[in-house]
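The other protein chains are all here in position, but one chain of the complex has been omitted.
Going by the order they are written in, the chains are A, B and C; count residues from 1 in each one.
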Amino acid sequence: MDKKTQLSLFQKMYLIRSMEEKIVELYPEQEMRCPVHLCIGQEAVAAGVCENLTKEDYVFSNHRSHAHYLAKGGDPKGLLAELYGKVTGCSRGRGGSMHLIDLSVNFIGATPILGGTIPMAVGAALSSKMQGKGNISVVFFGDAAVEEGIFHESLNYASLRKLPVLFICENNLYSVQTPLSKRQPNRKISSVAIGHSIKSYREDGNNVVKVYDLAKKSINKIRKAHEPIFLEFLTYRWREHCGPYYDYNLGYRSKEEIEKWEKQCPLKKYKRNLLSKNIVTSKEIEQISHNISIEIEEAVDFAKKSSFPPRNELEKFVYSE
Amino acid sequence: MDKKTQLSLFQKMYLIRSMEEKIVELYPEQEMRCPVHLCIGQEAVAAGVCENLTKEDYVFSNHRSHAHYLAKGGDPKGLLAELYGKVTGCSRGRGGSMHLIDLSVNFIGATPILGGTIPMAVGAALSSKMQGKGNISVVFFGDAAVEEGIFHESLNYASLRKLPVLFICENNLYSVQTPLSKRQPNRKISSVAIGHSIKSYREDGNNVVKVYDLAKKSINKIRKAHEPIFLEFLTYRWREHCGPYYDYNLGYRSKEEIEKWEKQCPLKKYKRNLLSKNIVTSKEIEQISHNISIEIEEAVDFAKKSSFPPRNELEKFVYSE
Amino acid sequence: MAKKRELKYTEAIKEATDLCLKEYPTSFIIGPGVPDPKGTFGTTLKLVDKYGQDRVLDMPLSENGITGICIGAALTGMRPILVHQRIDFTLLALDEIVNNAAKWHYMFGGISSIPMVVRTIIGRGWGQGSQHSQNLQALYTHIPGLKVIMPSTPYDAKGLFISSVVDNNPIIFIDHRWLYNITGYVPEGTYQVPIGKAKIIRKGSDITIASTSYMTLESIKASKIIEKEGVDPELIDIRTLKPLDSDTIIKSVRKTGRFMVLDSGWKSGGFASEVITKVVENTFTNLKTSPQRICLPDIPTPTTRGLTRYYYPNTKDIVQTVLKMLEWKSNDIKSVISKSMKREKNIPWDIPDLTFTGPF
Partner (left out) sequence: MAKKRELKYTEAIKEATDLCLKEYPTSFIIGPGVPDPKGTFGTTLKLVDKYGQDRVLDMPLSENGITGICIGAALTGMRPILVHQRIDFTLLALDEIVNNAAKWHYMFGGISSIPMVVRTIIGRGWGQGSQHSQNLQALYTHIPGLKVIMPSTPYDAKGLFISSVVDNNPIIFIDHRWLYNITGYVPEGTYQVPIGKAKIIRKGSDITIASTSYMTLESIKASKIIEKEGVDPELIDIRTLKPLDSDTIIKSVRKTGRFMVLDSGWKSGGFASEVITKVVENTFTNLKTSPQRICLPDIPTPTTRGLTRYYYPNTKDIVQTVLKMLEWKSNDIKSVISKSMKREKNIPWDIPDLTFTGPF
C-alpha cells in the first residue's frame, strides 16, 4: 500500500470519527431534531471499502450511514445541514440523518427500512451491466438486515445474473438492544451467501488494513469476473443504538465486552501503527487533524447559518416533472 | 419396510393419481370452475413423506395441494365437492382447489400465495413446542417458493429456535413455464438450507421407497433432536402448470425431457417393483385399484349432487365469533 | 372511409410495450413469465424475440426484491417496467413500492426520481378465490407520490401505458382481466393519453356516473338501458385514479346534481369513498340527492360460483340505483329491470364472455 493510500485511510477514518464526535457534542442542544445512528467504533469498514472505489462506483447505505457517505466523498456540509433540517442539506432538509444522498460522488442513497437498499444496489449493478458501464455497486448493511427476506431475494438475483455488486455486512453483534444469538442460528453470516452461490469472506472489521486488502481483492475480482461478492466485517458500535450517548447502564451488553472492543479502536490502532512504523510523522497527523477540524467547524457554521426550507416547499417534489 | 407400509404407499399414490385423472376427465365439463394444479408425476413425494406422519402431525401445503391433502388422509369427498364449489366441500366451496383443509387429520391448510404457508408450519411447530406436544409440522412447497424472502425468514427462525419442522421442496424444475435456470443460480436448492444451519438432503422424488426412507430418517431425527430438516426432492410435473391438459405444444420444455420423466413414473415403477419382488400379487393390486375407483366415483357423485352454498352464506364467516 | 383499425386490449398493451422498448433504449420489461410462451395473457407475447433476453426478462419469484432492483435500476438511468400477474402478489412488494419508490423524489429533496411502471392485473370470477382476485387499487391511491392508472379501452390502454413509461414517477398501471378480450379502435404508432385526465364518454344531464376500469363497461350497459327509459346520464371514465381529475367530475355534478361512482374494489375505505367525498366537498349545494357508490361488499372473494353470483355488482344494480336516485317508483323500476335483463340472464356471471373457458 502506498503512503497516499495509507494517509487517505487515516484521513477518512479521522473525518468520520470527528464528525460523529461533533454530533455527540451538538446533539444535546436539541437543534438537530432527527434520530442519529452514530458509527463510532465502526469507521474502518467504510474507510477500507470506499478507498477502493472510484467516483463512478455506486454506494447504497442504511440507517447508520454517516460513515459510508463521508467515506465515499459525500459533502460534510450537506450532511450536517441535513441533520439540522436546513434547505442546504443534501436532501434539502427533507431527509435527515437517515436519508443521505450525494450524487456528485454516486452516493445514491441511504434509507432506514432494513434491507431496503440492498436490492437497489443489485438493480444499479444490473443497470451498469445493461448500459455497458464498468462501474460496480456497493451496499452497506447491518447484521439484522440479513434476517429480512429481501436480503436473500437480492443475493439470489445478483448471483443468478452475475452482477457486479459488493455486499458489505457490518456485523456489530446487535440490532438495537438485541444480540445476534436471539435472532440468528449459530453460524457465520457469511455462510448464508454461500447458499446463494456467492463467494463470501469474513474479516476483522476494526483493522482498516485488513478491510482494505480484502475489499481490494474482492473489488478487483468483481470488476474482472463480473460476479457478486459478500463480505462480513466483525465490528462494534460504541454508543447507544440511536442517539449520542453511551448505554452501559441498559445492561444488555457487558462492560467487559464494550471495553474489549474499545481497545480495538480502529482509529487508534491504525494511528499507532502508522506512527510506530514511521510511515507518517506526528506532524502529518496533526496537520490532517487540524484540517479536518476546520472542515467540520465550517460545516457546523454552514449548517447553523442556513435556513429552513421555505413554507412553499412543502408541496414541492411529491412528483417529479 | 413391512408389507402394510408398502401397500399403503402404493395405495396413497394410486389414490392421488386416480383422483387427478378423474379431474382431467371431468374438468372439460366446465363444472369445476376453479384453477387446478395437478400433480400427476409427483405422487411419490406426498405419499412417501406422509406415510411417516401421525394424525397429530401438522401438514401445510401450497397451490399444488391435492396430493398432500390426500396423502395426509384428507377426505376425497371434501376435495371433489370443494372443486365443484359445493357447500359440502372441505372449505364449504369458498376455497376451491387452492384452499384445502381437513382438520380431522391436521391438514391445516393449503393456500396459493407462494411461500405463504412456509412460516405457518414453523409457527405450528413453535406452538407444539410451547404447548409441549410431541407432534411435528411439515410443509410442502415448490422450487419457486425458495426464491421468496419469506422462505428464508422461516428457515432462519426454525433454525434459531430448533423447531420440529420438516421442509419439503418439490423441485419439478419449473415455475409455470420458467425453468429453474432463469430463476436461481446453478447450485443445489438444498444447499440454501445449509446457509441457515439446517441439515439438508436431496433425493430422487420419483422413487417412493427412497422418499419414504429419507423422510423416515429425517422425521425420526426431528422428533428426537428437536430441530428442523430440509429435504429437496427432484421430480416432474407431467401436465400443464394449471389445468388438465398436456402442454408439449408450448415448447418451453422438450419432448425428450418429458418422455424421460414419464419413464420415471413413480407409480408404475413402484408397482413393477412390488410385483416383481412378489411383495404383492396382481390380485391385491386390482383389489386396491377397484376400491379406489369406487371411492372416487362415490366422491364424484357426492360432489355433483351436493348443492351450492345458499345465498345467505355470502356474508357469513367474514369474522369469527 | 376505411374501417378503423381494431385491436384487442391485450394487443394494445403489447403494442404500447413494443413501441416503448423501441423508442426508449433504457426501458426494459421484467416479470414472472413475461418472455414465456404465454406472454402474460398475450400482453408480452414474443417481445423477447424482438428485443432479446436482456430487455425482456423473466425473474425469480421475489416480488419485493425485484421491485427494489427495478428502483435501483431506475435511479441509475433505466426505465423499468415490472409486471405482476395479479395484484395480490404486489402485497409482497408494498414495502419497496410505498416506503421507497413513492417517496424517493420527495424525501431526497427532488434530487433523483424513479421512472418506473408497475403493471399488474386485477380480476374476478372463475374460482380464483380470496387470494387471486382482489381489487386492491385503493391501497395505492392512498399513497402520495404514486400515480394509479386504470384504463377501460384498448385506445386508452395503449396511450396511457406509453404516458406511464414516459413519466418520471412510479406508476401503478392496473389492467382488469375482464377487459383483455374487448376490442376497440387503436391508432398505429406512438401517442399519449394524458395521465390525470378523466374522460367524459357520454354527455348527459340527469346524473353523473363516474367509474373505473371494467366498471365503465357496466356503466355503459346500464346507460343503454336507462336511455331507453328517457334517462340522460353523463358517463365519466376516471382512467387515472391518482392524481384524480376531480375537476371534470365536479363540473359534471354541478350540472347534473346527482352522482354515482362505480368501482371494482371493496366498499369500505375504497376508492369510491374518496370520489364521493371529493364530490360532496365541492358540490354540496348542487346535490339533489345523496351520492351513491356501487362496489364490492366488504367480504373476501368466495371461490364458488354459488356465491360469486351474489358477490359482484352488475348492470341491474346500477340501473336500480340510478332509477331510485331519480325517485322512480319501485314498481316501475322492477318492470324496467325485468324487461331489460332477460338477455343478460343467459351469460354465466363468472366469465367475461362466452369464449372464456378458464382456468384463468
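To be clear about the criterion, contacts are C-beta pairs under 8 Å (C-beta built on N, C-alpha and C of every residue); 3 or more make two chains touch, one makes a residue touch a chain.
Remember, predicted model here, so these are calculated numbers, not experimental data.
Enquirer: With touch defined as in the header, list the contact partners of the absent chain among those displayed.
Expert: Across the whole assembly, the hidden chain touches A, B, C.
Enquirer: From the list C:27, C:113 or C:130, which touches the chain that is not on show?
Expert: Selected residue, touching the omitted chain: C:130.
Enquirer: Looking at B:131, B:186, B:276 or B:312, which makes contact with the chain not pictured?
Expert: Only one listed residue reaches the unshown chain, and that is B:131.
Enquirer: Looking at C:95, C:218 or C:350, which makes contact with the chain not pictured?
Expert: With C:95, C:218 or C:350 as choices, the missing chain is touched by C:95.
Enquirer: Of the residues A:54, A:104 or A:178, I need the one that contacts the missing chain.
Expert: Answering carefully, the residue with contact to the hidden chain is A:178.
Enquirer: Name every residue on chain A in touch with the hidden partner chain.
Expert: Here the touching residues of chain A are 30, 32-36, 85-87, 89, 91, 93-99, 111-116, 144-145, 147-150, 175-178, 182-184, 242-243, 250-252, 307-309, 311, 313-315, 318.
Enquirer: What is the set of chain B residues that contact the non-displayed chain in the whole complex?
Expert: Where chain B meets the chain not shown: residues 58, 60, 89-95, 99, 101, 103, 108-109, 111, 113, 116-128, 130-131, 137, 149-150, 152-154, 156-157, 160, 316-321.
Enquirer: Considering the entire assembly, which residues of chain C contact the chain that has been omitted?
Expert: Within chain C, the residues that touch the unshown chain are 64, 88, 91-92, 94-95, 98-100, 102-103, 106-107, 129-131, 138-139, 141-145, 242, 244, 265-266, 268-274, 276-277, 280-281, 284-285, 287, 289-293, 298-300, 302-303.
In this text, only the chains that are shown with their structure count from here on.
Enquirer: Name, by label, each chain that touches both members of the pair chain A and chain B.
Expert: Both chain A and chain B are touched by C, going by the contact rule given at the top.
Enquirer: Between chain A and chain C, tell me the centre distance in angstrom, where each centre is the average of that chain's C-alpha atoms.
Expert: So the centre of chain A lies 43 Å away from the centre of chain C.
Enquirer: Rounded to the nearest whole Å, what is the centre-to-centre distance of chain B and chain C, using the mean of the C-alpha atoms as each centre?
Expert: Roughly 36 Å separates the two chain centres.
Enquirer: Can you list every residue of chain B that touches 2 or more other chains, as numbers and ranges?
Expert: 147-150, 182-184
Enquirer: Check each residue of chain C and list the ones that touch at least two other chains.
Expert: Those would be 59-60, 62, 64-65.
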